[in-house]
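Attaching a single structure in structure tokens format; questions to follow.
Only a single protein chain was left out; the remaining protein chains are all shown in position.
The block that comes next holds chain A.
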Amino acid sequence: MSRVLVGVKRVIDYAVKIRVKPDHSGVVTDGVKHSMNPFCEIAVEEAVKLKEKKFIKEVVAVSCGPTQVTETIRTALAMGCDRGIHVEVSGKDYEAMGPLQISKIFAALAKKEEASLVILGKQAIDDDCNQTGQMTAALLDWPQGTFASEVTIDGEKVKVVREIDGGLETIKISMPAVLTADLRLNTPRYATLPNIMKAKKKKIANMKPADLGVDEPPTRLAGVKVETVDDLVAKLKANGTI
């Protein structure tokens, strides 16, 4: 009973020039062309490939964000995912959300859906954090195969070839596990029109982070600038960090 959770993120298309809002509170997103994060496309493709090779039974596409992310989930469904989950977060909460909250959501969903694999893109092209996959694995206490350029399932284990600074590293990890997709893992298929039409009939479940026991992200505090290293050490001692 193998189920895979795939995370997809809706980001501003890579070819569009970013414009900062006049009030400097963020970037302009209204009406701007968005598309699925390229690494998420690769993650979806890998999950669908695993299903086609009959290693897994069901692929569930998950995205967190406002109503527009359902379009991105629809594209994932058109690429071959079976159903979708839309975790609704909008407005200020969405802008404040970061990898930690997303990882908490994914960890909760992975447990709820009894997933054997969570496949994510290695990073999103808007924030380039490269943290969600690793944090999710840590929260679940699952092994992780990040920067995967080749994935093979071998019984209860997964062989992952990772792209690292020195070259390629091959590891064997047991399932359940978290994988993050790197560029050379595969070439994603197109979401063709007949599949988009079929995808309209597939289910997308709706839920809120609270339903999964994840609370709102804390308000981000402003940073503080200090003049010297001594000041820095003093401040860190004062707030209890060291």
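Keep in mind that, in the parts below, a residue touches a chain if its C-beta (ideal position, glycine included) is under 8 Å from a C-beta of that chain, and two chains touch if they have at least 3 such contacts; residues count from 1.
Following the convention adopted for this analysis, contacts and distances are computed from a predicted model.
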| item | value |
| --- | --- |
| Protein name (UniProt record) of the chain left out of view, among "CIB1 protein", "Electron transfer flavoprotein-ubiquinone oxidoreductase", "GPI-anchor transamidase" or "Enoyl reductase (ER) domain-containing protein" | "Electron transfer flavoprotein-ubiquinone oxidoreductase" |
| Residue, one of A:K112, A:R189 or A:K202, that touches the chain absent here | A:R189 |
| Residue of A:V32, A:A138 or A:A234 touching the missing chain in the full complex | A:V32 |
| Sites on chain A contacted by the missing partner chain, in the whole complex | 13-17, 19, 22, 30-33, 35, 187-190, 192-194, 196-197 |
